[in-house]
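Left out: one protein chain. Kept in place: all the others.
And then chain A:
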Amino acid sequence: MSHPASVQAVHAAQTVHSLWTSVAAEAPRKIPGPHIEYAQLSPTLIVLGAAVLGVLVEAFLPRRARHISQVVLAVVGLAASFAAVVALAADGYATDKAHIAAMGALAVDGPALFLQGVIILVSLVAVFTFAERRLDPAAHGRPVDSFVAEGAAVPGGDAERRAVKAGLTTTEVFPVLLFAVAGMLVFPAANDLLTLFVALEVFSLPLYVLCGLARRQRLLSQEAAVKYFLLGAFSSAFLLFGIALLYGYAGTVTYAGIAEVVGGTTPTVDPALASTMGNDVLLLTGGAMVLMGLLFKVGAVPFHMWTPDVYQGAPTPVTGFMAAATKVAAFGALLRLLYVVLPGMRWDWRPVMWGVAIVTMLIGAVVAVTQTDVKRLLAYSSIAHAGFILAGVIAVTPDGVSSVLFYLAAYSFVTLGAFAVVTLVRDAGGEATHLSKWAGLGRRSPLVAAVFAVFLLAFAGIPLTSGFAGKFAVFKAAAQGGAAPLVVVGVLASAIAAFFYIRVIVLMFFSEPKAEGPTVAVPSPLTSTAIAIGVAVTVVLGVAPQYFLDLAGQAGTFVR
C-alpha cells in the first residue's frame, strides 16, 4: 500500500471486521434502545395509526358499514393529527424549543410544523372529495364514488360487471391515502438522508396505486399509474445513488453532519474522511442526483414529463390531492436540503436552480397555452407554479423560506378546489374535461363557473386573491435575495399564464353553450364543503394575508 489514505481505509475496515468477529465471541452486550420523543412525533404517528385501523376496518367490518366508517376514521385521524401539530406549535416547538427528535432522524421546527399543518388540512379536504358519492349515477341502486369497483378486474370484463352489480367500492382508498399522508408528514421534517428516502417511498407507493383506480376511463388511469410508477421509481433510484455518494463524501447521512463536512467545520477528521471529503466529484454528483430526485417530485422542468399524463389519467380527487399535498411535502424537503445541508455550496447549486426555475416557469406557462383538456391545463399550470415557488427557494434568506411556506399554503387550497370543480362538470362519459365542452358553462351554471373563475384568477395572481399575495411574497424575497432577473422572467411567465386562465374564463362566460354540452352535477355537502373551503382560503389569504404571512415568517427558521 503506497497511498496513506488507503492504508487508513484498510485499518477502518479491519475495525469493522473485528467488530463482527470479536462481538460474537463475547457474552451478548446490552444494546441501548434509542430515545424517541413520541409526543413530538405524534402528528405522524396518529395518521399512521388511523391508516392501520383503516386496514383493520377493511378486514373486519361488513361491506355496508365500511364507507362511512372509513370516512369518519380518516377525518377523525387527520383532525387529531392537526390538533397535535397545533399543540406542538403552541408549546413553542416552532420557535425556541425547535430541535431534532428521534436520534437525529426528524426535525421538529417551524417549517416542519407549518408544512405538516398545511398537508394535514389539505388531506382533510381531499378526504371530502374522495368520499363524494352523488356525482355518478347510482349503479344497480347503489351509490358509487370516483373509484373503481374492483381494481384487479379487467376493464369491461365479466369480473368487472359482476363487481359493479354486487355494488363493490374501493374503500381501501382511505387507508391508502392516510399512508401517503404519513409519508408526506415525515418528508419535510426528515433530518437525515435515509429518512428522506424512506419517507419519499412511503408517500409515493400509495400514490402510484391511487392513480390506477379511476372508475371511468380505466385504461387511461392504468396507463397513468404505470407511467407514474416507472418514472417515479427511476427518479428515486437517482435520489438513492445521490444519497450513496453524499454518504461516501461525508461518512454520515445526517443533515448536520454533511453540512459540517461541506462547510469544513468538522471537529474530528479521521483519515478515511480526509480522503473522501477532498473529493468534490462525490459532493457535486451526489448533490445533483439528490436534487434531481426532489425536483422530479416537485414537477420542475426538465423532470416534469410525468405531470400532465398522470394528472389527466388519475381519478380527479386523487389528482387534486396529489397536486396539492405532494408539492407541499416535496418543496419542504427541497428547502431543508438546500438550506440546512448544502448552504456551504450555494455558489454551486444556485446557478443550476436559476436555470431550472427559469425554464420551469416559461415552459409551464407556454405549453399550457396550447392545452385543450382542463386537467392537462391545470397540470401545466402546476409546473409553472413550481417555477414561481423555486424563485422563492433560490433567495437564500429567511424571507425566502417564509414566502415559500405561504405560497405553498395558498396554492394547495386553490389547486384542490379547482380539481374539485372539475369533478362536477360531467356528461354521459363521466367528467367532461375537454375545454370545448366548458364553453358557456357560465350561462348554464353561473355559480360553479364563478367559483372556478375565482380559482383561475388566484392561479393567475390577480390582486385580492391568495395567488397575488403568494406571488408578491415570493418575488419580493427573490428580488431581495439578488435574483432580480428571475423576478422579471417570473412576471413575464405570469403574464403568459394569465392569458390562458383568462381565456378559460372568457370561454365559460362569453361563448354560447353547446346544445349537447355537459351538465353540472349537484354534489353532496362533502364536495361543496371542499370547494367552499378552497374559496374561503383563497379570498381570506388574498384580502387579509398579513396574519398568515406573519405566521409563515415566525415559522421560517430551520433547526440544525
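The rule is simple: a contact is a pair of C-beta atoms (placed from the backbone, for glycine too) under 8 Å apart; a residue touches a chain by one contact, two chains touch by 3 or more; residues count from 1.
FYI, contacts and distances are computed from a predicted model.
Its UniProt record calls the unshown chain "NADH-quinone oxidoreductase subunit K", which is the correct pick from "4Fe-4S dicluster domain-containing protein", "Extracellular solute-binding protein", "NADH-quinone oxidoreductase subunit K" or "N-methylhydantoinase B". The omitted chain makes contact with just one of the residues A:Ala39, A:Ala256, A:Ala272 or A:Val520: A:Ala272. Shown as candidates are A:Ser146, A:Gln312 or A:Thr415; the residue that touches the absent chain is A:Gln312. Considering A:Glu223, A:Glu260 or A:Asp427, the position touching the chain not shown turns out to be A:Glu223 (whole complex).
In the complete assembly, the contact with the undisplayed chain comes from A:Phe197, out of A:Phe114, A:Phe130, A:Phe174 or A:Phe197.
Residues of chain A in touch with the missing chain: 6, 9, 11-13, 15-16, 19, 151-152, 154-155, 194, 197-198, 201, 205, 208-209, 212, 218-220, 222-227, 229-230, 233-234, 237-238, 240-241, 243-245, 247-248, 251-253, 270, 272-273, 275-276, 308-309, 312-313, 370-371, 376.
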